[in-house]
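Okay, handing you the structure first.
With one protein chain removed, the remaining protein chains of the complex are shown where they sit.
Presenting chain A:
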Amino acid sequence: MEHGSYTDLSKSTFSLMDEDHTFANSVRFTLNQDPRVTFCGYSIPHPSENRVNVRVQTTACEVLKDGCQDLMLMCQHVRSTFEKAVNDFKTSKTGDHMDIV
């Protein structure tokens, strides 16, 4: 992980190893939603190398951590909603079967 400069925290490029579009695009999306962010994008310097550069420019604060945390909370919410939906579907299906019997 490499920062741009340690004094000016409003703009930096984070270089993540062992990541690809899967994570980078999701984190870019959550960062773009944040109103403090003026610019966010990611690039893959070379496809054979497992590295992603995420560029963030903000109105003077560190945002990447918040973006990751937002993404985590979104995932947890997706997971719980999905499990509930599957359970509802299962119970409604077994209900139908019982009616037929």
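In this text, contacts are C-beta pairs under 8 Å (C-beta built on N, C-alpha and C of every residue); 3 or more make two chains touch, one makes a residue touch a chain; residues count from 1.
Convention: contacts and distances are computed from a predicted model.
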### Task
Tell me the UniProt name of the left-out chain, picking from "Beta-hexosaminidase subunit alpha", "Dynein light chain roadblock", "DNA-directed RNA polymerases I and III subunit RPAC1" or "Cell cycle control protein".
"DNA-directed RNA polymerases I and III subunit RPAC1"
### Task
Kindly note down the residues of chain A that lie in touch with the hidden chain.
1, 16, 19, 21-23, 25-29, 32-35, 37-38, 64-65, 68-79, 81-86, 88-90, 93
